[in-house]
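For this depiction, one protein chain was excluded, whereas all remaining protein chains were kept in their positions.
Just so it is clear, A, B and C label the chains in written order, and each chain counts residues from 1 on its own.
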Amino acid sequence: MRDAPGINLINASVTLSGKTILHPLSLTLTEARIGIIGRNGSGKTTLLRLIAGLTPPSTGSVQINGLNPAQDRKALLAQLGILFQNPDHQILFPTVEEELAFGLIQQGHPNPAAAVQTLLAAECRSHWAKAPTHTLSQGQRHYLCLLAVLLMNPGTILLDEPFAGLDLPTKARLTRRLAALPQRLITITHAPAAVALADRVLWLDAGHIRADGPAAATIKAFTAEMARLGEQDADTHLAG
Amino acid sequence: MRDAPGINLINASVTLSGKTILHPLSLTLTEARIGIIGRNGSGKTTLLRLIAGLTPPSTGSVQINGLNPAQDRKALLAQLGILFQNPDHQILFPTVEEELAFGLIQQGHPNPAAAVQTLLAAECRSHWAKAPTHTLSQGQRHYLCLLAVLLMNPGTILLDEPFAGLDLPTKARLTRRLAALPQRLITITHAPAAVALADRVLWLDAGHIRADGPAAATIKAFTAEMARLGEQDADTHLAG
Amino acid sequence: MEKNLTHIALFAALIAVLGLVPKIDLASGVPITAQSLGIMLCGTVLGARNGAAAVLLFLFLTLCGLPLLAGGRGGFGLLASPTIGYLIGFPVAAFVAGAITTHLRANIGLASTIGAFLGGLVLLNGFGVVGMSVMLDKTLPEAALLAAPYMIGDTIKAVLAGLITQTIAAARPAALLSRR
Partner (left out) sequence: MLTLTSPVETWAHRLPAGAKLGALTATTVLLFALKSPLALAAAATLVAAIIATGGHSFARASLAMLRPLLPFIVIVALWHLITRAPGEGAAIVLRMLAAVAAANFVTMTTRLADMIATLQRAARPLARLGLNPRTFALAIALTIRFIPVMLKRMTTLRHAWRARSPRRPGWRILMPATLAALDDAENTAEALRARGGTG
């Protein structure tokens, strides 16, 4: 088990402020394209944080290619990148170029400044280099965060609602770009269309895995249930 | 002009840090359902802030039912409610019930606490009352902000990306609920589907109004252009 | 580790932001400033070590030439100016305020008010008085006279620091590094 490739959750659960957010999960994620769908408050972001080692498991354990993500931060850097749901929670630096260069510097890249320039030029956004990050629009900040993660070229990328704030052309371009990546992608979303082409889709419901299988099957069941709930005037069960 | 009902922009422009974000606009918005669509960074949020009196016009003037929104805050409160794009920019208080009660207290409501309880009960979310706002999930926080605005019952509601983070059932329910409201709604979005039923849709492009008319026509032109841009590998013009 | 670092940077920035609150210039040349509230909060919220580190970081940037002191002042000239005693006292005041908040066995509101009072008022003005007496070549009692007007404002700030620290303890207990 120790050196198993992929992401392993062994009976991992998360309890925060006395509330169990994720019930014990045992999962082995090895597919190249994985989707995680679920309603607001179902525990998607918590699962991402658990996998990324940002929230420690309350019970059980988590391993990324045999590493403990909560401890081996430096080793993990080449293995795991994260796009946070809210860009304001991700941006660290006053200007765009510093923000992009930071991850490369952390990885010991020989020439971060040049790599950043090349990337911005390829994206037709060279004029962003000196722009203060806090004056970009919300969608622009979201896009910047994504570029920062891609630039680091990690083996697995965790994406939390990657398309939520992006406009259609950016979304289309990004979808193509992501599809071409050799890395493993784990996409978290409440909009199932975003993961229609995944190899495997998990449906998270109130901290439990409700379905797990090929995209078509999971999405069909999920959409039907969402439509049913949408007909009702309010949640009859206590969501979140 | 002084007492004209609706929202009047007279040659209003916005320049921030020396950059013209909105070019002089002259608009009269009186329809019940208005949509504003545009790409990331096109100036949608800036336009909302201009209308709401939160960003003063650099040139020209803005009037809401004959009032100056930057000055007559008190009178405006009954006329205009705002849903901000990012829930972090809207939530002020540590618990859900305080957050919901705030607007009612400011309006001089006789019994804010009871009104909040009634609302939460109707939403099947009575258990939210004492919940800390910062531990709610992103979608839950977004929904909370919406409830806070609707509770104040203003004559016109400005919604900045109201559906971006919400799951399908919540979105379906909310769409029905908004459709039934007697108020004027101005919905800002980069996803045109959200305003397909509006009486009038404006397309904002790099701070200019690029199209303005019935929903079907504007959305058709917008979608075609977005699809065209999405085909390209990167922006050929310098967006943002 | 990361959390200590970001909180230290945040509070260094907080002192700078408080410098934008308009200062009141007194005849003595030492302004009444909201920045000493920031010094107190560094100690009461971050604790002795981290609080002092935040203040040192702020002073470093100020000396390097960022105009972060109240009224938009900064640069090496500060080292030769009469308020140098206060500047040297800043990190010490934060350290003491933090140590008291951490170790005093009282509820957080009271402990932090006392810490802010002893560190941010008594000790800080002590340093300031010594500094003025050296730089202006005055006796200590003469210099103390110049510092008397700050007492009212500094008392209000100490109470405010206590209230804010208490609010943080209630709403974000995990952020209160001084009590962990």
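As a convention for this text, a contact is a pair of C-beta atoms (placed from the backbone, for glycine too) under 8 Å apart; a residue touches a chain by one contact, two chains touch by 3 or more.
Not measured: the values here are computed from a predicted model.
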* Structure fact -> Output for the hidden chain's shown neighbours is A, B, C
* **Per the touch definition above, residue among A:Phe84, A:Tyr143 or A:Trp203 touching the missing chain** => A:Phe84
* Structure fact -> Only one of C:Ala9, C:Ala144 or C:Val159 touches the unshown chain, namely C:Ala9
* With the full complex in mind, choose from B:Met152, B:Leu174, B:Ile188 or B:Ala215 the residue touching the hidden chain. => B:Met152
* Residue-wise, where is chain B in contact with the chain that is not depicted? -> 49, 52, 54, 73-74, 77, 81-82, 84, 88-94, 102-103, 106, 134, 148, 152
* Absent-chain interface as seen on chain C, which is shown -> 1-3, 5-10, 12-14, 16-17, 20, 25-29, 57-58, 60-61, 63-67, 71, 73-82, 135-138, 146, 164, 167-168, 171-172, 174-175
* Touch list for chain A against the chain that is not drawn -> 52-54, 73-74, 77, 81-82, 84, 86, 88-94, 98, 102-103, 106-107, 132-134, 148, 152
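One rule holds for everything that comes next: only the chains that are shown with their structure count from here on.
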* Separation of chain A from chain B, taking each centre as the mean of its C-alpha atoms, in whole Å -> 28
* Asked: Mind pulling the chain B residues that touch 2 or more other chains?
  -> none
* To do: Please give the residue numbers of chain B that touch chain A in the complex, ascending.
  => 16-17, 38-41, 45, 85-86, 88, 122-125, 127, 135-140, 142-143, 161, 164-173, 190-191, 223, 226-227, 229-236, 238, 240
